[in-house]
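One protein chain omitted, others in place.
Moving on to subunit A:
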Amino acid sequence: TTSETTSVTLISPEIINLPPLNQHKPLSNMSNSEQKIEGSTLEKVEEKPTECEEEKKESNQPPLTAAGVEAAEEAKLRSKYPSVGRPMAGHSAFLQKRLTKGQKYFDSGDYQMAKQKSASNKSRMPPLLAQPTGEAIPTPESVPVRKTSIIHSKLTSAS
């Protein structure tokens, strides 16, 4: 039988952090967005500022009250995502998503795999080559010392 080699395609870190898709408003990601790495200046996401101003002129109410401004923003949202439900009834699905923030894994094995995968992605080496299986049975002396968990915070470097 011929053995087929499967090619391992690497997913580069840039692709992993995709901005939200335009099709639907992600109910995902209710988490505290302290770690927004993907670029989120307004210019990228919204129409150009000049278009906004045109919209305002058309609505014929300068200057808009706070409520008017919000209503205009809501109209913009509805035009982009018509399927977004109005969360007036306390947006229960919304909140429930928030309560279960954090990526769900199938089980602990899935979690371990995901952790190892992200570590090997950072090292940019094909996973198979990073850990050679070796030729000899390891002894305590030959096994590398387990790294301590504290990786020093950069706040402690002199300033």
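The rule is simple: contacts are C-beta pairs under 8 Å (C-beta built on N, C-alpha and C of every residue); 3 or more make two chains touch, one makes a residue touch a chain; residues count from 1.
The rule we apply is simple: contacts and distances are computed from a predicted model.
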- Message: There's a gap in the complex where one chain should be. From "Iron-sulfur cluster transfer protein NUBPL", "Serine/threonine-protein phosphatase 2A 55 kDa regulatory subunit B", "3-methyl-2-oxobutanoate dehydrogenase (2-methylpropanoyl-transferring)" or "GPI-anchor transamidase", what does UniProt name that chain?
- Response: "Serine/threonine-protein phosphatase 2A 55 kDa regulatory subunit B"
- Residues on subunit A facing the left-out chain by the touch rule are 19-20, 25-26, 29-30, 32-37, 39-43, 45-46, 49, 52-53, 64, 66-67, 69-74, 76-78, 80, 84, 86-92, 95-96, 98-108, 110-111, 149-157, 159
